[in-house]
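Removed: one protein chain of the complex. Kept in place: all other protein chains.
Each chain carries a letter (A and B) given by its place in the written order, and its residues are counted from 1.
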Amino acid sequence: MKQYFKNTWLGIYTVLVGMKITFKHLFTPAVTIQYPEVKLKLPERERNRLYVNMDDCIGCDQCSRACPVSCIEIETVKSIPGEELGVTSNGKKKALWVTKFNIDFAKCCYCQLCVFPCPTECIYMTDIFEFSEYDRNNLIYKFATLSEEEAKEKKINFEKFTAEKEAQKAAATAKPKEEQKPAS
Amino acid sequence: MYQYFYDLTGNTILATLVVAVFPLVNVLIVALIGVYLERKVSAWIQDRVGPNRTGPFGLFQTVADFVKMLQKEDATAKDIDSKLYNIAPVLVFTGSFAAYAAIPFSSKLIGSEAEVGLFYVIAISSLVVGGILMAGWSSNNKYSLLGAMRSVAQIISYEIPTAIIVLSIVMLTGTLSLDKISNMQTAYFWNWNILGGAEFGITKFLLIPFMVVGFIIIFISTLAEVNRTPFDIPEAESELVAGYFTEYCGMKWAMFMLSEYGNMFAVSAIVSILFFGGYHSPIGYLGNSLGVEWLIPFEQAFWFLAKGWLFILVQMWLRWTLPRLRVDQLMSLCWKYLIPYAFVNLIIIGVISLL
Partner (left out) sequence: MALKTEHMVLNMGPQHPSTHGVLRLELEIEGELVNKVTPHLGYLHRCFEKHAEAMQYNQVVPYTDRLDYLAAIGNNFGYALAVEKLLGIEVPERVEYIRVIMAELQRIASHLVAIGSNGADIGALTPFLYLFRDREHILSIIEETCGARMLYNYIWIGGLSHDIHPDFVRKTKEFCNYFKPTIVELDNLLSYNKIFIERTANIGVLPVDTAINFGSSGPTLRGSGIKFDLRSDDPYSIYDRFDFEIPVGKGLMGTVGDCWDRYYVRIREMEQSLRIIEQAIDHIPDGDVQSAIPKRIKPPKGTVYRRVENPRGELGYFIISDGTVNPFRVKVRAPSFVNLEVLGELCKGYLVADVIAILGSIDIVLGEVDR
């Protein structure tokens, strides 16, 4: 019997306590941010879309190997001696032409594992997150700065160079044999 | 009301039109503002902003929702019972709308000054039960059937405490007519029934605690009649998708929503008439002090609407504070707690009123 009255009293009292809390919240200001007009300033370590500064890229392939989902594709062509590719911002001399540097953002999981191995710190994460597309293929970002013809030209140059070197080597090994022959 | 408008305009057709259309307009406005206010009040309670893009402060949100519902395709499931399916929303809406015929909005704006107004209101709002059962059964859906049966049990059980408290007021005032009950609580709030009624004397002060208890009981039971949280099992959003109106879409669903808000207002109107003075103002009339006689009915309509909306806001406040009761707990609340308290209340008020 006592439990009956206690239940009644508790029922009414706890409801009133709850109502008081929600009533107080009626007058607290809203925590919503009116998004497209007001945007929050994101912290500096924020991990959103990647960016590659191609001037600094030496084509070492470390980022591509570190990526767990294989979303970075890099193709490079060795340069022939005598070609000047320039120097990166921390003094390293570049030796490879980067003909293809594609990052597929549909696959990227924003884990940041590619940023740490880069020796020149040319790949880093920016705070851009509003880059959705209608077509999935538009999410493959091509960072290489060489155009198609230039890339082909570099490749052909390199193949010519290696072919010449092979020919020279073959000639150099053939010549001593010839010199030996008349001797014997 | 017809007489008043006939005198005002001198035209039978116009007066009939106003009399017929006025409650409908009221229900539509209540639904319009009610949906918007519910979303805004819930947002303020939850530290959010609510709709604020459609129109200034989001005022056109309900209009946008309404237009969206009008243009929806009326897709019906395959094996429904189409006669019952189509009649159900009509019945539900009629049940809640017909109650407006007897509710006095002011001393001149009463649909029908029937002597049994209160009895009529309680009886006609039970039409809703038939409509809900038809909706649940004809939808050919297990969830709807479950929701409909729970809802029927809930509404029928909670009619009883309502009726008992109404009886206790009737004992005090001696009349069933809503207009007369309002008039007995004339001006100034200390004449209100919740504060003991208009006759000064020892009975007035003895009655106050029992009147407060009666008010709480009838408020809770009418919450259950309208299927609002904490009694909204039939429309439990996270359990049964949407209960008895799962299979309805477009305009038919809008009828259910309209009837819910219409019912909310009707029920808060009844509570305010029975306990809070109906359309009389708590602080005297501006028209009286200024000497302008024709202003008084408008003031009374204003006070009546204000009291009705106040109770609707309290209902919304409760909805966003409390969790939901389970079906058997709902039933036990009604039969084991509300009805005994209401009976005891009735007996004590009866004894006091004899003094």
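Just so we're on the same page, a residue touches a chain if its C-beta (ideal position, glycine included) is under 8 Å from a C-beta of that chain, and two chains touch if they have at least 3 such contacts.
Small disclaimer: the values here were computed from a predicted structure and weren't measured.
K.L.:
Kindly state which of the options B:Ile164, B:Met211, B:Met255 or B:Leu325 is in contact with the chain not pictured.
P.N.:
Answering carefully, the residue with contact to the hidden chain is B:Leu325.
K.L.:
Considering the complete complex, identify which of A:Ser89, A:Gln112, A:Asn138 or A:Thr162 is in touch with the unshown chain.
P.N.:
Per the contact definition at the top, the residue touching the missing chain is A:Gln112.
K.L.:
Looking at the full complex, which residue from A:Val17, A:Ala106, A:Ile156 or A:Ala174 touches the chain that isn't shown here?
P.N.:
A:Val17
K.L.:
Which chain A residues would touch the chain omitted from the figure, given the whole complex?
P.N.:
Contact residues on chain A toward the absent chain are 7, 10-11, 14-15, 17-18, 21-22, 25, 31, 42-43, 45-47, 66-68, 109-113, 116, 125.
K.L.:
For chain B, enumerate the residues touching the unshown chain of the complex.
P.N.:
Touch with the absent chain occurs at residues 42, 45-48, 142, 146, 229-230, 232-233, 236-239, 241, 320-329.
Keep in mind that, in the parts below, only the chains that are shown with their structure count from here on.
K.L.:
Roughly how far is chain A from chain B, centre to centre by C-alpha average, rounded to an integer in Å?
P.N.:
Result: the chain centres lie 61 Å from each other.
K.L.:
If you look only at chain A, which of its residues touch chain B in the complex?
P.N.:
Residues 7-8, 12, 15, 18-19, 21-23, 25-26, 28-32, 34.
K.L.:
If we count contacts the way the header does, which residues on chain B are in touch with chain A in the complex?
P.N.:
41, 43-49, 52, 216, 317-318, 320-322, 337, 341
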